[in-house]
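One protein chain is absent from this view; the other protein chains keep their places.
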Amino acid sequence: MKGRSVFQRMAAAPHIVWAVMFIVAPMLFVIYFAFTDEKGVFSWSNFASLAQYSNVFILSIAFALIATVICLLIGYPLAYFMSKAKPKTQKVLLVLLMLPMWCNLLIRTYALMALLDNGGLLNSLLESLGLGKLHIVGTNFGVILGMVYDFLPYMVLPIFTTMTKLDRRYIEASADLGCNSFQTMTKVVFPLTVSGIISGITMVFVPSISTFYISQKLGAGKIDLVGDTIERLFQNPSTYNVGAAISLIMMILIIVSVGIMNRFSDNDGGIIV
Amino acid sequence: MEKKKLIELKSVTKSFDGEAVLRSIDLDIHDSEFVTLLGPSGCGKTTTLRIIGGFESPDSGDVFFGGERINDIPPHKRHVNTVFQRYALFPHLNVFENIAFGLRVKKPDCPKPSKEEIVERVTEMLTLVNLRGFERRNISTLSGGQQQRVAIARALINKPKVLLLDEPLGALDLKLRKDMQRELKSIQKRTGITFIYVTHDQEEALTMSDVVVVMADGKIQQIGTPVDIYNEPENAFVADFIGESNIIDGVMEKDYTVRFSGHTFNCLDAGFDPREPVDVVIRPEDVDIVPLERAMLTGKVTSITFKGDYYEIITDVYGFKWMIETSDAVEDGATVGLHIEPDAIHVMKKSEYSGRYGDYSTYSEEAEHLSDVEEEEVTAE
Partner (left out) sequence: MKILSKSYIFIIFALLYAPIVLLIVFSFNEAGSLNEFTGFSGVWYKELFNDEEAFNALKNSLILAVSSSLIATVIGTFGALGLHHMRKKYIKGAVNSVTNIPMMNPDIVTGVSMMLLFVAVAGFLHTQSFLGFWTMLVAHVTFNLPYVLLSVMPRFNQLDRSLSEAALDLGCTPSQAFFKVELPQIVPGIVSGLMLGFTMSLDDFVISHFVSSPDFQTLPLYVYNQTAHNVKFSMYALCALIVAIILAVLLIVNFAGSPKKKGAAKR
């Protein structure tokens, strides 16, 4: 009230020490490893050798972008329709949406693979109908499908949240001022849910660009993304340095793209997590 | 009958971030009085209350309670309880537990009350504030008026010698506010507890108080009964703040004679230097409209507003706009004669507030509400 007690002043100390030791220091080590060779001598060589990974980067960015756009195209109408449902239905739908999110990513990916695999259920079904096999696992399409399947709920949830918070009177006002429902959608609903869209995009894009389990399973190990590359490089101490350099580049890439996206969102609403 | 002094403030000063909020306050508060600290936002009334409650300590000066200096006594050791602005009811406790809170807190000097005793005391309090049957209700389900009652009951359960009320009715609508004013006054009379009441609403202050303390700019402008304050304002600020008034520059010709608006009037005031410049205050209801031949002043009517039981007429006299309240209808644009009885004229010494209130002036409650937000931010820091 009048002054702060010693206790209040020191309360954050363990937190700050922890954050410095286990958040800041690890980041510094990433930078350190990225700029040194195996013997710990300063070197640019890690970045020089990155050229051979440029295809991996391009592929990862492309996959993550495509998956994000598909999630948005599927997810936005879903969130919109869900927000129009009766409150009771909304609650049920929300639980249905959350369930896959709370399930481990490994389980979801594994389940999808069981369905789509060459010896999987879909193909047995197609074969018994005499339609021949559909090769999805091991293709680019399979990996993107995996990303969309795994991360769609993360797109829907923040958009749905901003939509339910949307004041109904805005929509009524827009109708009152002569907008038809399409105009209301584009001129009122969409701009007011931008913050939800931004956090949805972030929540799909970031895990998509850094995944390795999805490409391992649904790419059948044939498709190499940045995540796979990092994971592989960190299996062997001699390639830690290159791995650190790639991680650093990816981190910067994500910080920059998330930063740019947040510029479009004029408020800090929605779920940033 | 000389009443017992309960609280004394002696040359109390306080400033926040270098900005003086209280500039040497001297105030005596007597037993069983209903005292109102009245003033606009930022006048220091809430700070004065918080110093008495123990939530702020004065930069200099002393606070005495029953003759004992209490500057350094923390709030929980003072025999004073507070009804907070916006009530500050505990959201995690129900009505009963909120009211019982003060009883349940362990006190080193007296034994913990028994369960029966607590129920009895809480019930007594609920009866006092007319809230029987609300014991188990959640705070968030109560209306503003009901929350107000719970806050009063909670503050009174420890039988304080003094109850501090910080704009307790500010959040209520007009009708409810009037009812609560009456009820607060009756609670004060029944319990005999000294109430120190902070408000910016002059009407509230006049209706409820035994003593009104008018404050402005961190200083006490006047202390007195509501009648004194209204009829004998100390300076232009008080005259303006309390009720509606016409405040005019005048010159005291000699005792019992004052000259303003180009006319010499008889009055009841004396003790000024000859030819001393003064402020003259005349209440709108004390100006009579008379035929021109009997007029002391003449003016041109510029606006008429029907107010139900009277008309509010604005009349231009030599460029100064007078406000007149009368039941006589006049025509807009007409020239009318004004007549003022000697006992309607109140002469005040010139002060730093002289000349601030051009034409007739009224204190605007709406503007006060608008500026309230700022004051809360200031006191919150």
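Should a chain be cited, it is by its letter among A and B, assigned in written order, with residues numbered from 1 in that chain.
By definition in this document, contacts are C-beta pairs under 8 Å (C-beta built on N, C-alpha and C of every residue); 3 or more make two chains touch, one makes a residue touch a chain.
All values derive from a computational prediction rather than experimental measurement.
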*Give the residue, chosen from A:Leu59, A:Ile74, A:Cys179 or A:Leu192, that touches the chain omitted from the document.*
A:Ile74
*Selected from B:Thr13, B:Ser32, B:Asn158 or B:Thr335 as touching the chain missing from the view*: B:Asn158
*Where does chain B touch the missing chain, residue by residue?*
53-55, 74-76, 80-82, 84-86, 88-92, 101-102, 105-107, 154-155, 158, 380
_Residues in chain A touching the chain absent from view_ = 1, 4, 8-16, 18-20, 22-27, 29-30, 32-33, 74, 77-78, 81-82, 84-85, 91, 93-96, 98-108, 110-112, 114-115, 117, 119-121, 124, 149, 152-154, 157, 203, 206-207, 209-210, 212-213, 217, 227, 230-231, 234, 237, 240, 243-244, 247, 250-251, 254-255, 258, 271, 273
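Definition applied: only the chains that are shown with their structure count from here on.
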_Centroid distance [mean C-alpha coordinates] between chain B and chain A, Å_ = 60
